[in-house]
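Okay, handing you the structure first.
Here's a slice of the assembly, chains where they normally sit.
Naming follows writing order (A and B), and every chain is counted from residue 1.
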């Protein structure tokens, strides 16, 4: 299995209104370092899993609506606990859509699996990984 | 698959009395940066793989008997070669026990797999990963 991983980041505000989150129930924020990994079984003629330039661009576009935002006021996220895990999946779904929409270039249909990792501090991170069709 | 990973560290002394270890047969020591990864297939209502605060606390407790210790004098480790791989498994077993004992909170029963990674320097690390029941 081949893989390529690219990195960007977002800076968001949110609150996590459930008792399990303790002080994080209050409005606070986070920098999330976002890594997206693309997996494929074999390489196409240009010997790439994905065009790194396009992948970085697609990631930047996918992150734009979240960056410098207060997630508590995003209607699309209403009623959701926007944990690191939830956001990993949200960004995963947007990148999977970006692939289907052709943002990742012609070779991207051979990508069989993806992972989105959000590093929130020097002691904690989360990710979501799944096959893509 | 969702995952969350948390970090702590220990500082131990030990010797590795087998010829394969060369100079590490002598009493020496190591800082191990310890990362514990928790995997689960789906998220519970609070959208978390595990309560990060509890995970950090459980890890700290699991590491306490090893921290600032000379492993050569730990009766529980007598006759064992305390390699990075062996210690990864040892800490894995303690964290699996912590999960069964409820230290990781009510949602933790949905955790299906765990990994414990020990980084021993800027050029070497080891880990153990397995399903948990």
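By definition in this document, a residue touches a chain if its C-beta (ideal position, glycine included) is under 8 Å from a C-beta of that chain, and two chains touch if they have at least 3 such contacts.
Everything numeric in this text was worked out from a predicted model, so none of it was measured.
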Hey, this file places 2 copies; any idea how many the whole complex holds?
6
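FYI, only the chains that are shown with their structure count from here on.
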Cα centre of chain A to Cα centre of chain B, whole Å, reads 27
Can you check the complex and tell me which residues of chain B touch chain A?
1-8, 43, 46-49, 51-53, 56, 105
Which positions of chain A touch chain B when the two form their complex?
18, 20-22, 80-86, 88-89, 122-130
